[in-house]
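Can you read through this structure? Questions will come right after.
With one protein chain removed, the remaining protein chains of the complex are shown where they sit.
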């Protein structure tokens, strides 16, 4: 049975990638698109001619789709997801900007409407698996450091993913400090410290977004690395979400929780 | 409560590493050692003076230890484990050479005697985690290749671990072939093929034992790598086994099944 | 003193990158562009309004530029370079398709006209340095293997760069075979063989164009790796060529010969 999908934000960069993704899937079809700026000319945006194009929420009739994919804007996402949940659609949300309070409220709404869904700030499957595996490996290898490498234009260090990885690791290992009496003859060479986990941030032109977690133990090492070459990669996470959203009975936050 | 350990094969290279390991653990103590060639001089082998040294099975009294660590020889291991299971000791076995039939028989014996234990051909935690993570990642990334790198003296390719990894991966992904119509202008460059998973074996002096599993998908990559620099690394696996063997209610084969 | 540059093929993908490059350089300015399809509207193509646009060779007056950058087509490149050399311009050529005979002929023409230049099939500086360093390292490390990794759509293996690297290495090491009596239990795992140098080709989606050269010797290893994420990278090679072309007194083939 084919599931019908509405894509909110279908004219944007990520929305267009979502259009390509769903067009290529066997058991899903795009039934509608929402965008305040779209012309009523679906083929212009890579959609079939019978796809309905809406410019605002109140134009959307009941029953138009089973799943609501959201790649819109921080200011639109909350109202969008609320609309989806109160109109029988499972939300799959890649838009950032929801506050913690809004997330809690939407989760309650999902429960009341018996609709599962997913909110994922990072749809990159390789990044999410890296975090998951690193957290598990930390049970056996308490000595660990993180190296993240990004393009030179990134303005903050460490990356959000590196910090999230350190947090997950620290939940799974005893309080621990590797080489605590190391002397730095050059300040900063041992990196930043998150509860005993050293984090190193490399910034170089050419690089895109990469992270390595290095574990060491007597006589052996384990390294987990992920590379994001292109935001296209987020679509593999969206695909997983589309396949699983039906069987979820709550509004899950974080792709790692459905992998 | 301190657990008492008997180390069979305590005079050998791995046995001596096990002696060091257990001597350094808080809740375990070496109560006895078995070796056909050992002199009755425990301190010569890094043991405390009160550790009992036995040269053969029939000298070992009932109740001498709770756990039996075995790093002996293919010809001795079966009788040793049988002895342990019939004398109230949990076996932790790193010796190779048991046939499938012997393993089944010992598992039955363990069940009859209500004793759990572990038989592990590979006690390297990094190698075992690599296999486990690779198998899991394959669910999301069907495109995968394996590169293993060993010292130039290794006489066979691919390595056992690389082949085991490919087998585990193939259980978890749909029938799949990456780049099926690739043309090799130099025969063999695309590597060996195990059910669509390409395996590449590198042999160079200096290298020890290393394996990489490379996953690729639209716009991203995930790589898991393990390095074995020294057989000392096996001891981290023995430590995990010592801590868990008490709570096992069967004779488990494979370290991955208790991680 | 500012050098004047003519860009042949300025409307194409590489030509447009060349336009951006030269626009950003201090001592060079674009004086003219050649393209059979260009409109006479330089600003449409990122050029200053005073840049001259030509559609064919015979429109180009004498003295219009000092340097001729060529990113055109295999069918046009020979006549283009001949024109440049007979009209006082140093050619910097990234177009492929010249035959060996044509290269020899153009080199003679360059000599007769006392004009240096560069023909480079690969303008990627990282790839060229990798080849250069690998060739040098082979003098000290005769045991070497090559791993190249490309996207799954690449239709041939090994890559041209990997094969070129092997050729350069083989010029600089004694006849040598590492692990000659290795037994393959899975056919092809030891890779392709170029004069004793094993080459392994990995093909995975997500990957772009990457090459590693691995050297091993008793107790140590040296690895040289290059990653091409984007053809934009070729522009760093063009920049080097622009800066050096003036001082060349022949038509050099291969970026490595001017690095």
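Some observations on this one:
A, B and C label the chains in the order they appear, each numbered from 1.
In this text, contacts are C-beta pairs under 8 Å (C-beta built on N, C-alpha and C of every residue); 3 or more make two chains touch, one makes a residue touch a chain.
Since the model is a prediction, treat every value here as computed from it, not as a measurement.
Check C:11, C:35, C:95 or C:126 against the missing chain and you find that the one touching it is C:126. The chain not displayed touches chain A at residues 143-145, 147, 149, 152-158, 163, 178-179, 181-194, 198-207, 214-221. Taking the whole complex into account, chain B touches the unshown chain at residues 206, 208, 227, 229, 233. Annotation for chain C: contacts to the undisplayed chain at residues 124-127, 129-130, 133, 136-137, 140-141, 215, 217-236, 240, 259.
Here is the rule we use: only the chains that are shown with their structure count from here on.
When the CA atoms of chain B are superposed on those of chain C, the rotation angle is 180 degrees to the nearest 5. Of all residue numbers seen at the chain A-chain B contact, over half occur in both copies; the interface is built from largely matching residues.
Annotation: 38 Å between the Cα-based centres of chain A and chain C. Centre-to-centre separation of chain B and chain C, using mean CA positions: 49 Å. Centre-to-centre separation of chain A and chain B, using mean CA positions: 36 Å. Looking at chain B, residues 215, 217-221 sit in touch with two or more other chains.
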